[in-house]
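Some notes on the structure that comes next.
Only one protein chain is missing from this complex, and each of the others stays in its spot.
Moving on to chain A:
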Amino acid sequence: MSVKTLTPPAVQLAAKADTRGPARPMPKPGMVTFRINGESKTLSIAPWTTLLDALREYANLTGTKKGCDHGQCGACTVLVNGTRINSCLTLAVMHDDHEITTIEGLANEGGLHPLQTAFINHDAFQCGYCTPGQICSAVGLMNEGQAKTEADVRELMSGNICRCGAYPHIVDAVMEAIKK
């Protein structure tokens, strides 16, 4: 098989066209009410605010992390009505009346969530930046009830990247929580 060497495109760079059209008046923010970690919150936010930015910048819940901001790393994973999603690729206004659970909402008076305990027991992190997303994703995984084996956990946690490479311990922690 012959592989060509990487060559630059044989075409001129296109002039940067502004395809955004004429300037328009700035739309006004609107009120959005959702329940975050069991508490009703009403925020005044613009429609183009992602759920991730609403949580971090408006609700002051900075446990949810911004990694890539493009749905590729999973650091922003939260639960909406118990289902795990990437909060960076959804708009806050779309979640009017929804129940949002972030890493701050998992522990209760009885103590840490079993997955938080399992992550500590198995030392399932190094830098910790991906951990809130990993744990929220694992809670969603348990709610879904599809993962039975280590191979299932690896496949169904593939939306959460850990650049420290703590994967073996993360899988151990999730397996412990599933078995309990």
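By our rule, a residue touches a chain if its C-beta (ideal position, glycine included) is under 8 Å from a C-beta of that chain, and two chains touch if they have at least 3 such contacts; residues count from 1.
Just so we're on the same page, contacts and distances are computed from a predicted model.
Within the choices "Alpha-D-ribose 1-methylphosphonate 5-phosphate C-P lyase", "Xanthine dehydrogenase family protein subunit M", "Assimilatory nitrate reductase catalytic subunit" or "PrsW family glutamic-type intramembrane protease", the name that UniProt assigns to the complex's undisplayed chain is "Xanthine dehydrogenase family protein subunit M".
When the full complex is taken into account, the listed residue touching the unshown chain is A:Thr90, out of A:Asn37, A:Thr64 or A:Thr90.
When the full complex is taken into account, the listed residue touching the unshown chain is A:Leu141, out of A:Ala59, A:Leu141 or A:Ile170.
Mapped onto chain A, contacts with the missing chain fall at residues 1-4, 6-14, 16-17, 19-21, 24, 26-27, 30, 46-48, 50, 69-71, 74, 77, 83-86, 88-91, 93-94, 96, 137, 140-141, 144, 146, 154-160.
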